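Everything below concerns the one structure shown next.
Complex shown without one protein chain; remaining protein chains in place.
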Amino acid sequence: MTSAVVQLKKKDFVSDQDVRWCPGCGDYAILNAMQRIMPELGVPKEKIVFVSGIGCSSRFPYYMNTYGFHTIHGRAPAFATGLKCTNPDLTVWLVTGDGDGLSIGGNHLLHVIRRNVDINILLFNNKIYGLTKGQYSPTSEVGTVTKSTPLGSLDRPLNPLRFALASEATFVARTYDTDLKHMQQVFKAAAAHKGVSFVEILQNCPIFNDGCWTENLAKKVRKDKVLFLEHGKPMVYGADKNRGLKLDGLALEKTSWEGDETPADVFVHDSTVESSVLATLLTEFTDPIPVGIFREVQAQPYDEALINQLDVAKDKSKGQGLAELYRQGANTWTVE
Amino acid sequence: MTSAVVQLKKKDFVSDQDVRWCPGCGDYAILNAMQRIMPELGVPKEKIVFVSGIGCSSRFPYYMNTYGFHTIHGRAPAFATGLKCTNPDLTVWLVTGDGDGLSIGGNHLLHVIRRNVDINILLFNNKIYGLTKGQYSPTSEVGTVTKSTPLGSLDRPLNPLRFALASEATFVARTYDTDLKHMQQVFKAAAAHKGVSFVEILQNCPIFNDGCWTENLAKKVRKDKVLFLEHGKPMVYGADKNRGLKLDGLALEKTSWEGDETPADVFVHDSTVESSVLATLLTEFTDPIPVGIFREVQAQPYDEALINQLDVAKDKSKGQGLAELYRQGANTWTVE
Amino acid sequence: MTTAAPGISRDRVTIRFAGDSGDGMQLTGTQFTTTSAMIGNDVSTFPDFPAEIRAPAGTLPGVSGFQIQFGSVNIRTPGDAPDVLVAMNPAALKVNLHDLPDGATILVNEDSFSESNLKKAGYASNPLEDGTLKAFRVVKQPITTLTREALKEIGIDSGSKDRCKNLFALGVMYWLYDRPLEPTLEWLSTKFKKKPLLVEANHIALKAGFHFADTTEVFTSHYQVPAATHLPAGEYRQVMGNEALALGLTTAAQKAGLPLFYGSYPITPASDVLHHLSQHKHLDVRTFQAEDEMAAVCASIGAAFGGAMAVTGTSGPGVALKAEAIGLAVMIELPLIIVNVQRAGPSTGMPTKTEQADLLQVMFGRNGESPCGVVAPATPGECFTLAIEACRLALTHMVPVFILTDGYLANGAEPWLLPNPDDIPEIKVNFITEGNGPDGVLNGYQHDPETLARPWAIPGTPGLEHRIGGLEKWDVTGHISYDPENHHHMCKLRAEKIERMVVPDAELIGPEEGELLVVSWGGTYGAVLTAAEELRLAGKEITVCHLRYINPFPKNLEATLRKFKKVIVPELNLGQLCMMIRAKFMVDAISYPKVHGRPFQVAELVAKFSEVLSD
Partner (left out) sequence: MTTAAPGISRDRVTIRFAGDSGDGMQLTGTQFTTTSAMIGNDVSTFPDFPAEIRAPAGTLPGVSGFQIQFGSVNIRTPGDAPDVLVAMNPAALKVNLHDLPDGATILVNEDSFSESNLKKAGYASNPLEDGTLKAFRVVKQPITTLTREALKEIGIDSGSKDRCKNLFALGVMYWLYDRPLEPTLEWLSTKFKKKPLLVEANHIALKAGFHFADTTEVFTSHYQVPAATHLPAGEYRQVMGNEALALGLTTAAQKAGLPLFYGSYPITPASDVLHHLSQHKHLDVRTFQAEDEMAAVCASIGAAFGGAMAVTGTSGPGVALKAEAIGLAVMIELPLIIVNVQRAGPSTGMPTKTEQADLLQVMFGRNGESPCGVVAPATPGECFTLAIEACRLALTHMVPVFILTDGYLANGAEPWLLPNPDDIPEIKVNFITEGNGPDGVLNGYQHDPETLARPWAIPGTPGLEHRIGGLEKWDVTGHISYDPENHHHMCKLRAEKIERMVVPDAELIGPEEGELLVVSWGGTYGAVLTAAEELRLAGKEITVCHLRYINPFPKNLEATLRKFKKVIVPELNLGQLCMMIRAKFMVDAISYPKVHGRPFQVAELVAKFSEVLSD
């Protein structure tokens, strides 16, 4: 049985499972974006695997008509690593949440990123634990009042992108649940990148953290509060495209102008610089919040390097098999 | 029984345990530096606790005549957090290794840092697992040949300081085992900082990774390969103090000059800027390798904030005790 | 119950509210329970929520249920099968129907039986019309319409109006069982204090339901369930297991004069313990939501090292993650409480369902010989008492102690006689402030000859600076030791610490010897007791020995076991306690295992016990 890649449609990627997120959950839109880009990747369904941990977000694999593995809390990166090392041909997507990925799973996320395993990581950031019904998460602001913090949370939040950059991520991007087109663009770029791709998706949880991103993403303010990063393009934003960022020492400062001409000192985004400093600088911005691709550099993926080592070893061994292995590095003697 | 703080000497901090590191191990010098600064902190012995995980480095507490807790692999940050929340009066030092802290313990290190728990973290970086007899670690360069990687390691190394910065560390510094004076300075600054202090110590393991830092730290090259960061001072280095770093766009470039006068464009170090970008930039340098304090900013420690919450709650409750607690938020009725 | 004759008095009734997750069934059930308790009934409840994620409205996985048994007699379980089912939509009907006995009453919200809802529930035809329900007494009413009608004058949006329909249904049930409206009316006033229109709407809906039932003749009669007479006098409240546990832990810490440290990572069904304790801050309760379970337990051990009453809580998967650190607590002989609110496994299993299958895990799930104490409350209210007991044992012997509860106890509720804090004894703590060895040196592992506790020398104490860790220790000094004899000695000593715990004898309900002994533990208490009582009333010789202490076993267990011809061990697992008993006492106990993700039914226990008795 072979599958005819070219003819796949969005509906081919819709599984037979009822979707069980709350009405209005941002996860629906993300699922929709993903199912839409799937046919465009040119990868047959059977070669695609969605791996996830535990959380509302981590239910994602059930709804994709591909291979799927809903693992345990926080450990999806490790499962994905083992899977890719076994079969580097597979296209592996990893879905995680701000709790799954940055709380219990922080260490595995760190290490899968630094190893540059060739997978695509989507971190759904709703700044809350959805599945366990609303405790604060590592991305919650200080003072967040939740079931477990009736007097407000005390821990300072992590910035997922800064975390990914410090983990030596080769592809780092951000998108958000209410922009179907942007999500699709970013997902496709992530898929195209060889090595690890890390994508933060700003996601609303209408039940336990409604409006967690409205400050930036509410329809009314969005144009003035979101900066769409594009490689090689000046950092311009605003409803009238008359605001931007320019360099001042080691900082990026906001600037604005009149008229259609973008001033020359507006900083031009370069996602391909080896240094992660520009990307790090951008992560410090919340107004406007940058979305798009922060960083995209090349490095050999772990799984590829592993297979190379096997090949070299095979070549060197010149077909030695088990019989030779049993003697490897040992003195032998014979009992008559 | 009370202890007379003022009279303490280095030897008061030497425990009765035989030190069991290999001859020549860099850990001896670190221990020495620590025992030397102890009397200067003005903290009575009984208020000092050394907490560690597992590894050669994590043996450290046994040799300090203070309270000590040699816990389990990678989890020292969590123990320290519980301890500080119970008794914020204690001065807690956490000793970890590149394996203990960045491999198995990466997640806890991340979280204790972002919480800004008021402890001092020392990460002994010898780029190897010493205790388990020489496997590569998360700070080993790609291609490192060890017992577990006979064909060379594949994982890209982590930069401990970049990791700490992304974890929102309020104090970040680096020192090295062969400079007793510098270690003492840095340790004292770490102790003085309120909130989490993170110190990477470049350490030699003569048995399993001998010379891991000689490229920078060998006596012959040291002067030209190490940049001593000082807040408010230009970034100057070199045997003749005629080299330095200057800003070029978003990068720091090497520069050199003739004569005694330091050029004005040599960048002046500022460890107190809120943005972590400068510090991040510095972490990218290996030639020269910056040592000293990268970053030092203020934020309320977790343990302090926790106690504040308790105090506020106590005030608000106006002396309500268990009897009131049993009724809290419940309907009650009486059976006659 | 059948609704044959009018004006009948009942000594016990079981009802179940079922509807969509959004229909407020948990609230409705809780209100019915509180009101019933307040008028003096004994009650027991069993909430049964859907799996973790909210399913789309109207689907089978989205159904939320709440069962209550209330009565004038001793009520020990939420009841096997409901006398009345309130079904707010077709899915709720479908999911719950198979639990109903013939002749049961079903109150359905007719309005919700639309074509699309029927489809979502997987009904090909309308069960209200196709004869599906012919064995039952069906009362179908357009509850949504009736509620809208009642609220037509109120200035709130129609969504909010529709959300009042559960109170209409509750009103009907209040009429049916002759309950006062006031407690719920008051509760609503407080709850929506800031939204007076909502208060009004809900009040109207509740009353409308009550009056509707009163004036129309949909029910041929209503019922009285008189106040219970067996409940001791005093002030009561409803308490759920997780809340009782939180109250008990805080009480224990206060009684020991220690701060309480609770390190935890959210997990169903244990999260509520964290939620409750985080509201006890004024009583020096420090809650720490850790990054994961390992950090939670390690922070707690750090707190124990620092002199706190240290507790960590989770469910089975979390206990697995804590195992390594618990071994450290065993080795360093510090007091630690580990709460395991069990749920159905293995792995993620059925996280919202109850089970008792972590017993062997808590007994043996660590490397090396690492014994811990294990206690298991029998009822929601007992979570309070046994939390205190567990703390006492941990502090007295300087050991880790597990509290094993389960989803059923955690979310189940019962009337709770408010304790007087002054009646609860203080707990002694083994702090040491001066050296106990030669030259005033600290002998950190000098064990108390009676309790085998080691002294607790906490950082901050001058002169007692010392180092501890996970390596084997010399007895007495506590220094690192690789000595073979010492290791053997210390392994036995750690086991002996647990054996030395003074725990009360196991309660025997029934004759002291005879035909059949039922050995049970944990949350199966109510069902087992009720079943045995039923059989004893039928003249059978049957005794229950319910264990609240599992490690160590009560001292009277062995003798008790030997006094019965047969021993049966019913458990919500594949025979874990049974295995321990067989191994320890060489008693050929019969296992009655059940892993259905829900509590035992009284009837199935009666059947099994009868079978064994007649074998």
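Side notes on the structure shown:
All chains are identified by letter, namely A, B and C, in their written order; residue positions are counted from 1 within each chain.
What we mean here is this: a residue touches a chain if its C-beta (ideal position, glycine included) is under 8 Å from a C-beta of that chain, and two chains touch if they have at least 3 such contacts.
The shown structure was predicted, so the numbers you read here are calculated from the model rather than taken from an experiment.
In the full assembly, the chain not pictured is in contact with A, B, C, by the touch criterion defined above. When the missing chain is restored to the complex, the residue among B:Ile104, B:Leu123, B:Val297 or B:Leu322 that touches it is B:Ile104.
Of the candidate positions C:Leu360, C:Val441, C:Val476 or C:Leu508, contact with the hidden chain is made by C:Leu360.
Contact with the undisplayed chain is limited, among B:Ala29, B:Ile54 or B:Leu325, to B:Ile54.
Subunit C meets the missing chain through residues 51, 61, 315-317, 319-321, 323-324, 327-328, 330-332, 342, 344-351, 353, 355, 357-358, 360-361, 363-370, 469-472, 480, 482, 484-485, 487-488, 491-492, 494-495, 573-574, 579-580, 582-584, 586, 588, 594-598. Listed for subunit A, the residues touching the missing chain in the whole complex are 1-3, 15, 17, 44-47, 49, 51, 54, 61-62, 64-72, 75, 77-87, 89-90, 107-108, 110-111, 306, 309-310, 313-314, 316-317, 320-323, 325-336. In the full complex, subunit B makes contact with the omitted chain through residues 18-23, 54, 56, 59, 72-74, 103-104, 106, 129, 131-133, 135-136, 138, 147-151, 153, 207.
Note that only the chains that are shown with their structure count from here on.
Each chain gets a centre from the mean of its Cα atoms; the one farthest from the centre of subunit B is C.
Across the structure, the highest number of inter-chain C-beta contacts is found for B-C.
If you average the CA atoms of subunit A and of subunit B, the two centres end up 30 Å from each other.
Subunit B and subunit C have Cα centroids separated by 44 Å. Within subunit C, the positions touching two or more other chains are listed as 279, 281, 291-292. Within subunit A, residues 103-104, 106, 138, 151 each touch two or more of the remaining chains.
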